[in-house]
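Please read the structure below before turning to the comments.
As you look at this complex, bear in mind that one protein chain is not there, while each of the others sits in place.
As written, the chains take the letters A, B, C, D and E, and residue 1 is the first residue of each chain.
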Amino acid sequence: MSTLHTLSINPSSLHSIQSFIDIMGETDELLLLANGVYGALVDAKINIPLEQLRDSGKLYALKDDLLARGIPASAPKRATLISYEGFVDLVVKHQNTYNWV
Amino acid sequence: MSTLHTLSINPSSLHSIQSFIDIMGETDELLLLANGVYGALVDAKINIPLEQLRDSGKLYALKDDLLARGIPASAPKRATLISYEGFVDLVVKHQNTYNWV
Amino acid sequence: MQKKLLFISHKTPYGSFAAKETLDAALASAAFGQDISLLFKGDGVYQLLPQQNSSLLKRKSIGAILGALELYEVNKVFICEQSLLSRGLENIKPLIKVHVLNNLSLQVLFSEQDHILSF
Amino acid sequence: MQKKLLFISHKTPYGSFAAKETLDAALASAAFGQDISLLFKGDGVYQLLPQQNSSLLKRKSIGAILGALELYEVNKVFICEQSLLSRGLENIKPLIKVHVLNNLSLQVLFSEQDHILSF
Amino acid sequence: MGLFLFITQVMIFSVSILSAPYTDQAAFSAYKFVEAALSKKHEVRRIFFYGEGVLNANHLNTPPQDEINLYEAWKELASSHQVELIVCIASALRRGVLDEDEAKRYEKDGHSMQAPFILSGLGQLMDAAIESDRLITFGS
Partner (left out) sequence: MGLFLFITQVMIFSVSILSAPYTDQAAFSAYKFVEAALSKKHEVRRIFFYGEGVLNANHLNTPPQDEINLYEAWKELASSHQVELIVCIASALRRGVLDEDEAKRYEKDGHSMQAPFILSGLGQLMDAAIESDRLITFGS
């Protein structure tokens, strides 16, 4: 059974984003939402741990939350942009949802 | 004019504790209180930036907040323990107080 | 119907009331006969430091609530090894009996649950 | 009596209402004739990203409030260089005119104040 | 020639909310999520307000008119889609969210909560966990 991980705080306040990534299972995925979408910014050193998920197709970002904050258009390179309906589909796809704190 | 810096959140949630230390002036001091007292734990990698202040006599911790959380007795090596009255005296000593966020 | 529920406690004991309210929820679900596990992760590991004295904050002791876990027969109590290591707490003697889990074991724990409740 | 007040804004624009309430306080003190400076530090630098669209969150635009700073003749608006660098934002074109300050300049700014208001 | 049958997987959701409507974006995110789930014909059985989340149920909240009023939005969900709005009573007392009965019991002047929000215990969170296919937490 797999888990959908969500990040809803800015990763720059997460000392240990790596510690969350380290416990993601093979089929788990990660959704960035709310302040978590700053994790989609490519050039921030603090986001390097998230690079591991890039191109794996396992990283999503909520489109509205991204656009609301003026995140540059380069961001989508690192994550698949989805709507709230897409969020619902991800929750259906995975048995569990784990909100990173 | 000098500034008293206070840290009232756990430094492990501070990406950039170094960025606060870097702007401390010559005569500035730092007080750890509330969850900030976890910064007095000697062995935590995350607290390494605070090591710079050790032995400089510029690092204080609020005794009640430390004891309430069960911080091991080795902690005082890194900081001068003070009471709330001592906190008041520090505020009088410095023109400004800056609460790290 | 019994479900497998994992409660994850991420917060310091006295910064907010999250630590207390997480344990309250875990104890309630144990009382309701669910198959529960409890994991201390991140800053939640500070809850297990011995010799806390919450009366200095005029607060209820987290230790007292932790003690109730055994009464409710909550035995699957875990702590994240990496969270201990990064906080320099690998040598503490925890307030209650906990099983230290490495990353791989945590992955297994997660994959076995019906629901994860994250606080 | 005029005092030198430094307002420091540390929070993201729409996570909470802290960004808005910091600017409200700075504008109010400017209206009261105080000598104010405003510094964006830490996550506060995200407030200056261009092309925000707060209507998606059904919130007031931080950009609109930032625009009012000029009307109130708040000209001492600063941004922390290190906060920009660590977030990979050194090449953005900020929403309003800000002076980028390195660590030494920040030390000087702090030392000149009567009070620091940290949000 | 066959019968083509389009099957959508319809699930029962419950949601737990741990943040006040103004402290972070979590309560807003939860609201938008629930709206989307309902639009996709899922059932949203219960919203459980816990910890700081109970502050969503304060009917005295008066946000500016040009911003979303989450209190009204929750109420509207309850009436249009029979979503249960359950507020943890222990969390609520600590945070000053009291209906008329509790205000009377604690001899308080005034009150801050009313129907369709309902004060109840943690058993309602357990019921939601047991009865729902998915339980999602927003906030911290």
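Rule of thumb we're sticking to: a residue touches a chain if its C-beta (ideal position, glycine included) is under 8 Å from a C-beta of that chain, and two chains touch if they have at least 3 such contacts.
Predicted, not measured: the structure shown is a model, and the values here were computed from it.
Shown chains touched by the undisplayed chain in the intact complex: B, C, D, E. By the touch criterion stated above, the residues of chain D touching the omitted chain are 1, 3, 5, 10-11, 17-18, 21, 24-25, 28-29, 32, 34, 114-119. Counting the whole complex, the residues of chain C in touch with the unshown chain are 14-17, 57-60. The omitted chain makes contact with chain E at the following residues, 20, 22-23, 52, 55, 58-64, 93-98, 100, 102-103, 106, 108-112, 114.
What we mean here is this: only the chains that are shown with their structure count from here on.
Each chain's centre was taken as the mean of its CA atoms, and the one lying most distant from chain C is D. Centroid to centroid, with C-alpha atoms defining each point, chain A and chain C lie 25 Å apart. Between chain A and chain D the centroid-to-centroid distance comes to 28 Å (mean Cα coordinates, whole Å).
Each of the following residues of chain D touches two or more other chains: 14-15, 42, 57, 59, 86.
Shared contact sites, meaning residues of chain A that touch two or more other chains, fall at 9, 12-13, 15-16, 34-35, 46, 64-65, 97, 99, 101.
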